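A quick write-up on the structure given underneath.
A single protein chain has been omitted; all remaining protein chains appear in their positions.
Let's turn to chain A:
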Amino acid sequence: MTTLSTPTPPPGSTNHASKSAPVGGSSRRGTRGPARRRGNTRFVLACLLPALVLFAVFMVVPTMNVFRMSFYTWSGFSPDKRFVGLDNFSRLLDDEQFVRAFQNTVALLVVVTVVTMGMGLFLAAIMTRQRLRGRNLYRFILYIPNVLSVVVIAAVFSAVYDQENGLLNSTLRLLSLDGLQQVWLGDQKLVVYSVAIAMVWQSLGYYMVLYMASMSSIPEELYEASALDGASAARQFFAITLPLIWQNLRTTLTFFIMSAVNLSFVLVRAMTGGGPDGSSEVLLSYMYKQAYTNSSYGYGMAIGVVIFAFSFLVSLLVSRATRREPLQF
């Protein structure tokens, strides 16, 4: 998912547009006859209904079904549907695969978030502050993974990680560092980190570009003034840059975590299939496997409920933990 941002208004537009425009807005309603008002209602409905119907049918109903079906055992196809209360959830606690998927998800979220956000901020800061030559080219290249599909990324990384002819291992051989060669996707302990690297590779450029944009809107005078006071680049970063983009950072962080939950699934599905032996399974991939491949639909949906609750809690936690007084410049 993309991080949300509001586009800037067209040049020359003043930002005073109120929510109730005179066209059909409440201010004029009184002066026009009831016929006109009914026309308004009809126009509003005609504009709104198609979107709302689609939204309700393909998003609201399926989401409610996730919660409802988590209380049933059902294969998904047979008419045999049985209410079992919280059984699915108590089974989850004894399910080693599920526990491992949960651990992997948490580990990936922590590692990938810290590395991507940290590197993204750092790179954005040096790219904006140091005005590197050719920075448009670097920006162009670093953003490329974001337009590639996950299947492509999975295939690229299988070429990198391949045990025999992979780019990584053969480079290590060329450098006579044979001892460092690994079975990157076949080692149960290593595979999660191999996935993590691919995730960072995919999302780093996107966040760098995002932060570059918000950093470039910080007025230059602030840096000039602090440079006169003898502040180092590092001090400038922590005292000026970071506080001023904090609100933006908060929003992107919340959305990053949510999209990382999703990206980990898509990548694992394409790259390792959860293997070897379930060691790279994440919550969503395990849910998909149970609900779709394994026909334990109710059980899968219980995992779905856990995912909803988990991502909601994490977002809430992150948003609470990062709350600061907004700064303006």
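In the analysis below, a contact is a pair of C-beta atoms (placed from the backbone, for glycine too) under 8 Å apart; a residue touches a chain by one contact, two chains touch by 3 or more; residues count from 1.
Keep this in mind: contacts and distances are computed from a predicted model.
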Chain excluded from display, named as in UniProt, from "Polynucleotide kinase-phosphatase", "Copper resistance system multicopper oxidase", "Sugar ABC transporter permease" or "CO/xanthine dehydrogenase FAD-binding subunit": "Sugar ABC transporter permease"
Touching residue (missing chain; options A:Phe83, A:Phe238 or A:Tyr292): A:Tyr292
Contact with the hidden chain (one of A:Leu86, A:Val114, A:Leu148 or A:Leu180): A:Leu148
Residues of chain A (touch criterion as defined above) contacting the omitted chain: 1-10, 13-26, 39-41, 43-44, 46-48, 50-52, 54-55, 57-63, 65-66, 69, 76-77, 123, 126-127, 129-132, 135, 137-145, 147-152, 154-160, 164-167, 170-171, 174, 201, 204-206, 209-210, 212-214, 217-218, 223-224, 227, 233, 244-245, 247-248, 251, 258-259, 261-262, 265-266, 269-270, 284, 287-288, 291-292, 297, 300-301, 304, 307-308, 311-312, 315
